[in-house]
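A single protein chain has been removed from this complex, and every other one stays in its place.
All chains are identified by letter, namely A, B, C and D, in their written order; residue positions are counted from 1 within each chain.
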Amino acid sequence: MALRVAEEGLSSCSGCEVAILNLGERLLALAPQLDFVHMPLLMDHKYFGQLGDGDLKRLEIPQAELGLVSGGVRNQEHLEVLQAMRANCGTLVALGTCATHGGIPALINGLANAELMERYYRGCETNDPAPDPTETVPPFLERVYALDEKVKVDIYLPGCPPHPDHIAEAVLAFLEGREPALPHKSVCDACPTVRQGKGQLKSVRRFLQNAQYDPAKPIADMRCLLEQGLLCMGPVTRAGCSGADGEAPRCLKARVPCRGCYGPVRQNGNQMLDMLNALASNGIDIKTLPDRAGGLLRFSGAHGRLRPRPAAK
Amino acid sequence: MSQEMIGAVMVVGGGIAGMQAALDLADGGYYVYLVERSGAIGGAMAQLDKTFPTNDCSM
Amino acid sequence: MAFEPKILAFSCNWCSYAAADLAGASRMQYPANLRIVRVMCSGMVHPNLVMEAFSKGADGVMVLGCHPGECHYLDGNIKAQARLAVVEEMLDAYGLEPERFRLAWCSSAEAERFVEVVTEMTEAVRGLGPNPFRPTRPEDAQEVA
Amino acid sequence: MAKTINIQPVTRIEGHARISIQLDDQGRVADSKLHIMAMRGFEKFIEGRPAEEVPRIVSRICGICPWMHHTAANKAVDQCFGAQVPPAGRKLRELMQVMAHISDKILHFFFLAAPDFVMGAGADYKIRNVLGLAQAAPELAAQVVKMRQAGQMMLERFAGKVIHPVAMVPGGFAKPMSQKERDELLAGAGEQLEFAKFCMKYAKENVFAKLDQDALSLGRITTGFLGLVDPADGSLNLFDGALRLMKPDGSYLDFNCRQYADFLGERVETWSYGKFPYARVWGEGFSMDLEAPKGIYRSNTLARLNVCDRINTPLAQAELEEFRRRFGRPAQSTTLYHWARLIELVYACERVLEILEDETITDPLVRNPVEPRAGRGVGCVEAPRGSLIHDYVTGDDGCIASANMIVGTTHNLAPMNMSVRRAALDAIKGGQVSEEALNQVEMAVRCYDP
Partner (left out) sequence: MTLTEVREVSGQAGDFTVRLLEHPRYVDMDKCIACGECARKCPKKVDDEYNQGLGKRKAIYVKYPQAVPLKYQIDPENCIYLKNRKCGACVQACPAGAIDFNQKPREKTVRVGSMILTPGLKPFDPAGIRTWGYDVFPNVITSLELERYLSVSGPTEGRLARPSDGRPVKRMAFLQCVGSRDLNKAGHGYCSGVCCMYALKEAMIAKDHEPDLDVSIFFVDMRTHGKDFERYYNRAKEAGVKFRRCRVHSLEPAEQNGGVYLRYITDRGKQVGAEYDLVVLSVGLETPPSAAELAGRCKVGLNQNLFAERGGFQPVQAKGRPGMFVSGAFAGPHDIPQSVTEASAAAAAASLPLARVRHSLTREKRFPPERDVRGEEPRVGVFVCHCGNNIAGVIDVEELAAYAAKLPKVAHVERNLFTCSQDTQELLKKTIQEQSLNRIVVAACTPRTHEPLFKETLKASGLNENLLDMANIRNQGSWVHQAEPEKATEKAKDLVRMSVAKVALLTPAPPLTVEVKQSALVVGGGLAGLVSAHGLAEMGYPVHLVELTSRLGGSALHLYQTWRGEPVEGKLDSIIRKVTSHPLITVHLNSKVSGAEGFVGNFLSTIQGPQGETQVEHGVGIMAVGGRAHKPGEYGYGEHRRVFTALEFDKLHTLGDSRVRGGKTFVFIQCVGSREPERPYCSRVCCTHSVQAAIELKEQDPTRKVFILYRDIRTYGQREEVYRRAREAGVVFINYDMHEKPRLRLDNPDMVEVLVWDHVLHEPFRIPTDVLILATAIVPNDLNKELARIYKLPVDADGFLQEAHAKLRPVDFATDGLFLAGLAHYPKPVEETVTQAQAAMARAATVLAKTRIDLDSIKARVIEERCDGCALCVDVCPYHAITLEEVQGEPGRKLVRIEAAKCKGCGCCQATCPKLGVEVAGFTYEQLASQVAAALA
C-alpha cells in the first residue's frame, strides 16, 4: 500500500517544494510508491472541507506516514498547521533551513514586529498610510520560530533549498525503514578548492569584486575563497549543497562564497559565534566585519539567536 | 688486561650536592649507593627556611 | 537572603591556576562563589563554552591566563584576548551585560592579584543580579542551548 | 441562509491565500475576498544589510521565480553604487533571467493550471493534479517533467544554484561563460524551443480549443495593464526597458521605472496582509467595484502582450498577431493569461537562442569592481508573476538605509479580488455550492499564476 505523504509550507517561499519537483524523473519513479494526500502547491486538499464549510477550529490534515514541513513558524495559522501536521504524521521532516533554523525570514527577529508594521503599512513611499490589517488574518507570533521550538522534529533536512539528492535519500530511507545517510560535516568537506591555512589573513573584505581564479581551470585549482580574504561561511555551515556526489558546493561552482544557507554544522551550533571565533583565532579583528548578526546568522536566526537590540542601548 | 669496570658509583654525603650527583648518575644509567652519615638526607639546606632569590620553601 | 552569584572561571594550568593554589597556600580568603575549571591554556577556551555556561545559568564567567609574553605555549593568551571580542559580540547578541564576562592575566606568583580579581568580579556580578537565562524559565534555557 | 465559505488554502498557487465568500439569505454571493495570509517583511529586515549581499537575500521572496528578484536587486544595487556592468555581464544576466522564465512557465502551465483543463474543473480533487495528469497522460507528463528538469539543470550547471541563485553580483556576473558551456546551452535551448512549440500546439488543440464563451468570461474584468517594453520599438522585453501603463481604452503612458512612485500607489485593506497597488497617476483613486473599477490595472503575461507593440522574435510575433486578431488589444479575458503565458514561453526560448548565438557572451570580463557608496537605485524586471520593482536607498557605508518593493503578484491583488467576485457570482447561483463551482473561483485566481 503506497506511503502516504503530506507536505506543508509555513512561512516559506515554496523553494523547497520546487526542490522536490527538481527530483525530476526520480519523482515520477517514486510516484507509484507515494500517495500525496496533502500538498497545497500541487493538490487541492482543503483544511475545512472541500466545500469550505468546515469548523474553523478543526483544521484538517489527512493521516500520513511521512510529513514534510517547510518554512518557519511566523503566525498563529502556521502554528496550527504545524501542530496538525505533527498530530497526523508518523514521521515529521523539517524541510529546509527555514524549518530547521528559521531561515531568511528569521532575520525579522532582529526587530520588533511593531517596527515592521509601521514601515510596511505606513512608512513606504507608495503607501496610502493605513492601520495594520487585523481582520480574519492570523496574528503574528512575537518572532519567527524553528519547528523544533514548537514540536518534536524527527528528521532535519536543512538547506535553502535542500538538495534534491538528499530529499530523495530521506524518502528512500523512510521507504526502506533505515536512518537517512545525511552529511554531518561542514561545506568544506565537499569543497575541492586549495586550502593551506587561514594564518596570513589580515582582514576579511566585502564581496565587491570577483575572487581570483582561472575560469578555464576547474574549481579544484581555485584558492579557497576565505583564504583569498572573502568571508565564506563554509567551515561553519553543514554540508549537503554539493548533493550526493557533487563536484563542488553549489555557490562555489558559481565561484561565489558560501553564506551559510544550510545552517550550523551541529544542530544547536551558532554560526555567528563559530565564524567570529574562527576569524578572531586567526588574528583578524572581527570589528572590521559589517553587519555581523545579519551576515553570520542570516539563516539561523531562530532559537533566540537573533533578538531585537535592547532599546536602552 | 683492562681491569673489569663496575657500572656503579658511590656518593658519600646526602646533602644537596650528594642528592643532585646521585640523581644525575641514576638518570645517566649507573647504579648509585648514596651513603649518608645522619638519619635522613637533606644536609644543611634542609635547615634553611627560604632560599634566595624566589623565597619559595627550600623543601 | 542576598543574591549569591555563581561564577565560573577557566584558569590556565601554568599561571592563574597556580596563583589560585598559591593563594590557598598563603591562606588568602576570597568569596566562595567561584568554581574553577582547569584548562591547559587560556587559548583552549572556546567561546561556545563561555556561552554554554551563560545559557546554563552562570551569573559570571572569567577566563584567567598568563601575562602576554609569559604564555607557556607562546601566544595562547593572545588568542584568548582576540576571542574576547567574540564573547562581547555574543553577549550583546543575547542581551547580557558585558561586565558578566572578564578576561584577566595573573602569573603564578600573583596570588594577591588573583584574589583581588575574583573578589572584584563577585561584587560586580552581585550588582548585576541573576543571569536572565538561569534555567528558572525552562523555555528560555532550551531556547539558547 | 447566510453563511461564509472558506476556500483555504487556495491551492496550486505560489503563496498563502484564503478566499472567503459570504452568501446572503437567498444564497446569493454578497461579498468575496482574497486574503493574503502571510507577510515576511523583506523591505524591513534588509535594512542595515550590505547592499551587495541583498540580491542573495531577496531571492527568498519567491522560491519559484527567485532569479527575478535576484536580477532586480542587482540592477538596483548597481545604480546605488554607480556600477557599470560590462556587456558580457549584462548578456549573461539577461540569459539567466529569461531562461528562468521558461521552466517557470512550464511549471505553471502543466503542474498548476493544466489539471483543471485536462481533467476538467469538476474532476475529483484527488486526481485533479499533476500526479493525476501523470496517470492520465503518462508520456506527456514524462515529457513535461523531463523538459522542465532539463531547463533547471541548464541553469544549475552553469550558474551553480538554480533555486535562490548567486551567480549575478553587483557590477555584473560571478563567472564568465566558456565556449563549452555555451555549446551545451545552445543545444539545450534548441530542445526547449521545440518543446515550447509542442506546448503551443498541444494547448491549442486540448485547452484553448475548448475556450468557449463561458471559459473566456471566467473572472472576466476590465482593467488597465502594466508591463516593460523596449523604449526603442515598444517591443516585449522581460529583462529591461521602460514601464508602460495602459488604460482599459488602450491609451498608455511610458515612464522610467525610477519614477514608479509618481505613477503607482498602494492601498491597505484591513482583511489582507498584502497591499493593493493602483494607478495613482490616473487620478481616479482606488476601487475594486466590478462595474466601476478605479485605478485597477493588471500585470503579468496578458498585460505584457497587451502593452507591447510587437515581439522581436519571429514565432512569438506570429502567435501574437494570431492572438490579437482573435482577441483584440487590449484583451481583457482572464483565462487568456494561459494563452499569453505560452506565447511568452515561445518568445523566451527564441530570445535565449538569440542571446546565446552572439559569441561575445563568452568575453571573460563579466564584472567591474564596485565601490560601496550612498545612493538610490530602482531595479525593474518582468517576472512570470508580473512587473518587479526593487527600490533601494544606501547610506555612505554601502548598506541599505531603506527599501521599497512592489513584487509581481502584488500588482494583481486587486484584479484577482475582482475576478474572484466575478467568478463567484457566475459559479454560485441560488445558493448551490459545488466543488466545481469553488474550483472555478480558484481557477480565476490561478490564471494570474500568483
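One rule holds for everything that comes next: contacts are C-beta pairs under 8 Å (C-beta built on N, C-alpha and C of every residue); 3 or more make two chains touch, one makes a residue touch a chain.
Just so you know, these numbers come straight off a predicted model, no measurement behind them.
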| item | value |
| --- | --- |
| In the full complex, displayed partners of the excluded chain | A, B, C |
| Chain not shown: contacting residue from A:Gly72, A:Gly103 or A:Gly269 | A:Gly269 |
| Contacts of subunit A with the absent chain, listed as residue ranges | 184-186, 188-189, 192, 195-200, 220, 224, 227, 234-236, 239, 265-266, 269, 274-275, 277-278, 281-282 |
| Hidden partner chain, residues of subunit B it touches | 3-21, 24-31, 33-53, 55, 59 |
| Subunit C residues touching the omitted chain (full complex) | 6, 8, 10, 13, 17-18, 20-21, 23-25, 27-30, 32, 34-41, 43-49, 52-53, 56-58, 72-76, 79, 83 |
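Here is the rule we use: only the chains that are shown with their structure count from here on.
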| item | value |
| --- | --- |
| Whole-Å gap between the CA centroids of subunit A and subunit C | 35 |
| Distance from subunit D to subunit C - Cα centre to Cα centre, in angstrom | 57 |
| Between subunit A and subunit B, centroid-to-centroid distance (C-alpha), Å | 71 |
| Junction residues of subunit D, two or more chains touched | none |
| Two or more partner chains touched - positions in subunit C | none |
| Complex contacts: residues of subunit A adjacent to subunit C | 149, 268-270, 272-274, 276-277, 280-281, 283, 285-287, 292-293, 297, 303-307, 310 |
| Interface residues, subunit C side, partner subunit A - complex | 46-48, 51, 79, 82-83, 85-86, 89-90, 93-95, 140, 142-145 |
| Residue numbers on subunit D that touch subunit A, as the complex places them | 3, 5-12, 14-16, 18-21, 35-41, 43-46, 48-50, 52-53, 56-57, 60-64, 66, 107, 111-112, 125-126, 128-131, 134, 141-142, 145-146, 148-149, 152-153, 156, 159-167, 169-171, 174-176, 178, 260-261, 264-273, 275, 277, 286, 364, 366-367, 369-372, 391, 397-399, 404, 406, 433-435, 438-439, 442 |
